[in-house]
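Presented below is the structure to which this report refers.
All protein chains of the complex are present and in place, except for one that has been dropped.
The block that comes next holds chain A.
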Amino acid sequence: MPISRRRLMASGGSLAGLVLTGGLATACGSNTGREGGGASGAPVISQWYHQYGEPGAEQAVKRYAAAYRKAKVTVQWRPGNYDQQTAAALLTDSGPDVFEVNGPTLDQIRGGQVVDLTDLVSNDVRGDFNPTVLAPKVHDGKVWGIPQVIDTQLLYYRKGLLSDAGVEPPQSLDALVDAAKQLAEKLKGKKAKGLFLGNDGGAGVLGGTPLFASGLALITEDGRVGFDDPAAARALGKVHQLHAEKSLLLGAPADWPDPSAFIQGLTAMQWSGLWALPQIKKALGDDFGVLPFPKDGPNGKPAVPVGAYATAVSARSKDKAAAKAYAKWLWVERTDYQEDFALSYGFHIPARTSLAEKAERLREGPAADAVRLATEYGYAEPLLWTPAAKVAYQDALSRVIKDGANPESELRAVVRKTDAELRRVRKSA
């Protein structure tokens, strides 16, 4: 009911979303970041970003916006549940003109909420974007979002702890299961565990990674379910084994995106983002390395999830041409700003191959390994992998990992759901 929805909006809020209420209040109020028309008569553009944790990022994007001459750009830096905030704001006229989005989702594109940006990305520029992260921004041959920076996730391991336990860095999923078990036994006296895949045992963060590691896909190139295969159930069963053998760290105060558990020695290996690398390097020096999610089975190959926040233009923008021009200026033309944004505040891989190759910081040590792994083994969640299918898969994964549910029957239900979703989006397309 709307009553309860309003209530829950007012009272909800995840750990990061404590500020959700404030965010929504501003979304509903008049503070849309769009001030009344500038005195000079230049168009006024409102641009939204989600809150990046890295110091300096906010000042940087505001500096870029201030440097734009053809319009007055106001930047909103939005803490809290950003995806929900933008989804709600796009239903109204008071949303942003230009915004970054963890998408756009297929239903946002199909619902006509975002503007076609194909003409912003000419053919030679288009080839410069990392193809893996650009692919999910393309629907029906049109580009709906311009990738900003690439984020990726990897397996961090403590070299010292592994060699003390006589464990080699695992190169296959079976080896990972064994390594985590041995490390957990070895570290029992220190009340530490072998591997940290998030407080839910990996259901949230792993997503399709084990499927790709066993040589499968979420959705195939021709738009069918990509994991209707016994190899999928086998891989998920092994992730359950990690949980069943009590090798996993669970219930850490900071979840997987934060390297605290790894740095504090609560775990010997942790799945986390590339963004955590500078913090880990500072704390541990050279005593760590990075690995992809190891391959499983004869057709398997290592898997590294990659994704990119993209810049999109709202279809409800009052001046779409000005908004598109600004998006093009910042995220296509100004490569100096793109480079600065990717590399100066935290740790991301630039979405443009030409910039990623130039980047000094990404050329040595574990950072270079990470970039190589992301390029070689990177996979992105396809656009057709809709939220409904994703929730069904994530629920199944959680039941397999934690409850020891039968992976085959769980996956069968997900295949059915995904199939229904694919039919839904094809039918009304």
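Quick notes on this one:
Operating definition for what follows: a residue touches a chain if its C-beta (ideal position, glycine included) is under 8 Å from a C-beta of that chain, and two chains touch if they have at least 3 such contacts; residues count from 1.
Keep this in mind: contacts and distances are computed from a predicted model.
One chain of the complex is hidden; its UniProt record names it "Sugar ABC transporter permease", one of "Sugar ABC transporter permease", "Cysteine desulfuration protein SufE", "Sulfur-oxidizing protein SoxY" or "Gas vesicle protein GvpA/GvpJ/GvpM family". Touching the chain that is not shown, out of A:Ser46, A:Thr74 or A:Gln113: A:Gln113 (per the contact rule at the top).
Within the complete assembly, A:Leu91 is the residue of A:Ala66, A:Leu91, A:Ala321 or A:Ala368 that touches the hidden chain.
Considering the whole complex, the residue from A:Gly204, A:Gly237 or A:Gly365 that touches the absent chain is A:Gly204. Take chain A: the residues that touch the chain left off the picture are 1-9, 11-16, 18, 83-84, 87-88, 90-91, 103, 105, 107-108, 110-111, 113, 191, 198-201, 203-205, 207, 249-253, 255, 257, 261, 266, 387-388, 390-392, 394-395, 398-399, 402-403, 413, 428.
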